[in-house]
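To start, the structure itself, in structure tokens.
All protein chains but one are shown in place.
In order of appearance the chains are A, B and C, and numbering begins at 1 in each one.
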Amino acid sequence: MNETGRVEAFSDGVFAIAITLLILDVKVPASVGPGNLGGVLLEEWPMFLAFLTSFFTIGVMWMNHHRLFTIIGAVDDALVGLNLLLLLGITWIPFPTALLATHLRTTGNDRTAALIYASTFFVMAIFFQILWHYATHTAGVIPTEKEEHARHITRQYMWGPLFYVVAIVLAIFSGTACLIRLSK
Amino acid sequence: MNETGRVEAFSDGVFAIAITLLILDVKVPASVGPGNLGGVLLEEWPMFLAFLTSFFTIGVMWMNHHRLFTIIGAVDDALVGLNLLLLLGITWIPFPTALLATHLRTTGNDRTAALIYASTFFVMAIFFQILWHYATHTAGVIPTEKEEHARHITRQYMWGPLFYVVAIVLAIFSGTACLIRLSK
Amino acid sequence: MNETGRVEAFSDGVFAIAITLLILDVKVPASVGPGNLGGVLLEEWPMFLAFLTSFFTIGVMWMNHHRLFTIIGAVDDALVGLNLLLLLGITWIPFPTALLATHLRTTGNDRTAALIYASTFFVMAIFFQILWHYATHTAGVIPTEKEEHARHITRQYMWGPLFYVVAIVLAIFSGTACLIRLSK
Partner (left out) sequence: MNETGRVEAFSDGVFAIAITLLILDVKVPASVGPGNLGGVLLEEWPMFLAFLTSFFTIGVMWMNHHRLFTIIGAVDDALVGLNLLLLLGITWIPFPTALLATHLRTTGNDRTAALIYASTFFVMAIFFQILWHYATHTAGVIPTEKEEHARHITRQYMWGPLFYVVAIVLAIFSGTACLIRLSK
């Protein structure tokens, strides 16, 4: 068992970078007619909506990560590994975001892109559950005085992945409907 | 109420990354005639001026953020959320910067680009006001011994957004005038 | 001799950024026929496998770095320099990753790309050995009460570089075989 300081610092770094890299996929339109910039940008709404949705999803996941680690008092190697799996999901998010921004309006590809996008968030919610399940079932991770708080959080997060199941089902029918659902 | 340590660390990360990513939009000119590099670079002055303006704007916002959080003693979920909104603005800045660098000299698009650029800074100044208003009006956020200091800061920042209103008005007439105003 | 705090913070930053930048080389396919996105993505498996392999290699190296610095109690200039050499390797990883993703299937170039990829990891394992050798042989770096732990780690890591020698030998025959070996 080790203290959580450097795991939190490393995780914060990855969250902060991933959330900031999202802007690199918001592309400046290159060939624009005179006085036409405003119109061209408005047409790019899926790019902006995908950016915002991913930004707030990473932001909320950072807040949850933060909350879990105010309760987790010590980490072992397995927990560091599970945390790494979670960070894999976080660093991955810019890719499905760019995929959705590019292909939401190319014929027949919107549903594939939305499916990958929604599945990413679903898998991450599952990773969160696994990490939290391990933390709450391993002796020494959670200090005794915080166990009540931990149980409260378990009840709160239990249904989290279901939100993304709805989005995945929507993606099968329409990429746009899926994105709008996730952005809320 | 939680301590502010990890919120500051995450915010510092986002500020540091956003300010460093700005350089990615300072593009190396690819096709340059023999001995012509100096001239080509001089022609790209809007790109360099936009880079510098955004750099110092993020830098000053970081200094202000730093100053506010030396007074803020504890955060609740709403404050973490408002801080996330502020960070959304910070991560967004590279996009209008690149937009302005690319379109300051494409006919009829300079004013649109400058308007988006100046509006970004205006909205961020408003986000700062909201965060600070919430912090000063919520019990437990600011320790009693720092309340006098907090009131001093409120008076200092009150007119901040006005600076950007001037820039927005200038943008309606000329993109270049707007950028020069903001760079001062 | 100085305390290790800021060296760890700087290293954590570099590890976190390098691991997150990997996603920038996972490119969104641009020209895709209607309904063909899924198929196009499946064909890009070397890109995804190279991403995953590099992600977990950096992740494991961060865990090792973390472990070594729980034992290292103080750093001198030489140790900071050796750590910088290690970080050079970490920042370098996105390049051979992209090289392998691009050229694993261009005729006759897969082995060159795999050789550079595997050699990068081999050189980094050697850098780790040098840093650790210096740390364990310099008075004042490792506190007396942790010397037993340090000897345990020395025995554990001794054969680390050999893993990559196998990958290098495989690269001489087949780029794909080398990548699959490293991904395990």
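Convention: contacts are C-beta pairs under 8 Å (C-beta built on N, C-alpha and C of every residue); 3 or more make two chains touch, one makes a residue touch a chain.
These numbers come from a predicted model, not from an experiment.
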item: Option from C:64, C:112 or C:174 whose C-beta touches the chain left out; value: C:112
item: Sites on chain B contacted by the missing partner chain, in the whole complex; value: 8-9, 12-13, 15-17, 19-24, 26, 28, 30, 32, 34-38, 41, 52, 55-56, 59, 62-63, 66, 70
item: Residues of chain C (touch criterion as defined above) contacting the omitted chain; value: 2, 6-7, 9-10, 13-14, 16-18, 21, 24, 77, 80-81, 84, 87-88, 91-92, 94-95, 98-99, 102-103, 106-109, 112-113, 116
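Here, only the chains that are shown with their structure count from here on.
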item: Chain A on chain B, rotation in degrees - Cα superposition, rounded to nearest 5; value: 90
item: Chain B-chain C separation of Cα centroids, rounded to whole Å; value: 35
item: Residues within chain B bordering two or more other chains; value: 17
